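Missing here is one protein chain; the remaining ones are kept as they sit in the complex.
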């Protein structure tokens, strides 16, 4: 009998992705192209699964990130907060190839946080009086109206971390953290791609951003593209 | 016009506690006697406010911590998860001097997390089929029954941090973290007592446990008792 | 003596908006024009929140220092000031929803006299998404809207009631346009400030609700 938390480090992206199946719901970390699990995203296409549901803030951009899945035709549905200039998604939404569900960004994050925290539903002020409340229950507490939102769990989370130890304790880098930790808590199977892999004890207990309790497989990927979307700079004085 | 986040560091506990009023609800960090805001707790008695409601996991123990408030007769109500061998609370509960509301520990934490996160109410499996659900709404989601719990905000949070910078970015030490961060998010006025006060920038942005957005006044208290409850040790080999 | 109306430039609008920010405030600047407001804040005056997970946005990085994993909500490279902190998206929106952000300055398509904000979708247009707009508009303690006073087709944007899809109802406390600064009062807009040479009549002719 072996628990879920022994021997998490796998040798390859392909091995990390072995349990994937058609039709699964994927929570994919990243805000725009920042903090994307780049190798796992590419690996899913090679893995050959299809009919996927993506939960992601942007579902790719500039033809990169999850735009690769859109172009590969393996996505059935996208739950996101913002399409923006992700033309690959605009096109496939317009053609009806992909169903798109747009959710306020904070509600998206909180629905996954709830899924990870064992909370099936919660009330939020966001979206009250807008199209977001259509078809949902609303209710007043202390004189203010709120909308009931449901937890949003995933079958698989694809997570990008800066540093992981062999148990899966994670640290993230700057704003590459974004949705990654909360998605890790909300999926049945959490796969982590880390820039740096360290031994147990290398991260002080107080410096762990996300406990390895939420991580199931880890693959060490030292090289990443880390694409820029808008490279804004100022001149040195 | 000055915002709420300028000049937070105050010179004394008394100055930190100046805004307190009778009848307020206090969220007080700590698990047992670990991670207690010791100086702020003592200061409240000197401040002379009374008729207080305490939200705290244990509300003191061994005559220490919040037991000082119980003995001073300034507490009207306690919301906690565990009384245990806090005889000061047992006695005053039995006499009717203090009303005690016992809440599962995770529900206590989540109710304050909800208050801080703008969520007025949420569903939880904890307490279903027990006395905890009495008088509360229950509801089924996907075949499982849950109980509706309300957010638990405070007027004031008393928080113990290991390190604070001048904006109130906080770091906690080991299991002294416990309820402190979540309470800091859930109160209108969050007062922090820190062992170490550092300049802005001394804590790397990725190493902040709780953002200073949740902190309103900071007092530097270098010395603490840090009482043991059960000092368990083993012999050196 | 009368002057030709000289509407504010976007830089003027950003500068005017910056004056509304108290020292030590926590402020979220929306994508686009509101982001420029940061250029007119003295160093250390306020704490800029980025909903993708940073409190304490600094200026753009020096050339060569840019980090693709340190960006604002508009996906622009930024820096972090001393005292900045990073956090995840759930914590970030907990701050917003929980009322911990003092002020959001957001771009707008329409603002109603009741303070309703419409800024995320044009009826019949391509849906770009909601992003953090609804959370910011309904969660922050105060909301300032920034926009041109009328559309390119001279349609009113300060209106009695929004006919664009709402972002949030009754949240805008101030509207800054190229013609001035206006405060929704329920039945109209109070004139707080006017751009040089802009008269009440000039502004009223371009406003879909009474100036009061």
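Note that the chains take the letters A, B and C in the order they are written out, and that residue 1 is the start of every chain.
By definition in this document, contacts are C-beta pairs under 8 Å (C-beta built on N, C-alpha and C of every residue); 3 or more make two chains touch, one makes a residue touch a chain.
Worth saying up front: this structure is predicted, and the values here are computed from it rather than measured.
Counting contacts over the entire complex, the absent chain touches A, B.
Of the listed positions A:32, A:106, A:154 or A:212, the one in contact with the omitted chain in the full complex is A:212.
Shown as candidates are A:58, A:169 or A:232; the residue that touches the absent chain is A:169.
Those residues of chain B that touch the chain absent from the view are 31-35, 57, 61, 80-84, 90, 102-110, 112-113, 124-132, 172-182, 209, 226-236. Hidden from this view is one chain, which touches chain A at 1-7, 113, 115-119, 165-167, 169, 185, 199-201, 203, 205-206, 208, 211-214.
As a convention for this text, only the chains that are shown with their structure count from here on.
Look at the CA centroids: the one farthest from the centroid of chain C belongs to B.
This structure's chain pair with the greatest number of C-beta contacts is A-C.
Averaged C-alpha coordinates give centres for chain B and chain C that are 36 Å from one another.
The geometric centre of chain A is 28 Å away from that of chain C, both derived from CA atoms.
For chain C, residues that reach two or more other chains under the stated contact definition are 54, 80, 86-87, 93-94, 96-97, 139.
Multi-chain contact residues of chain A, defined as those touching 2 or more other chains: 110, 124-125, 172-174, 177, 209.
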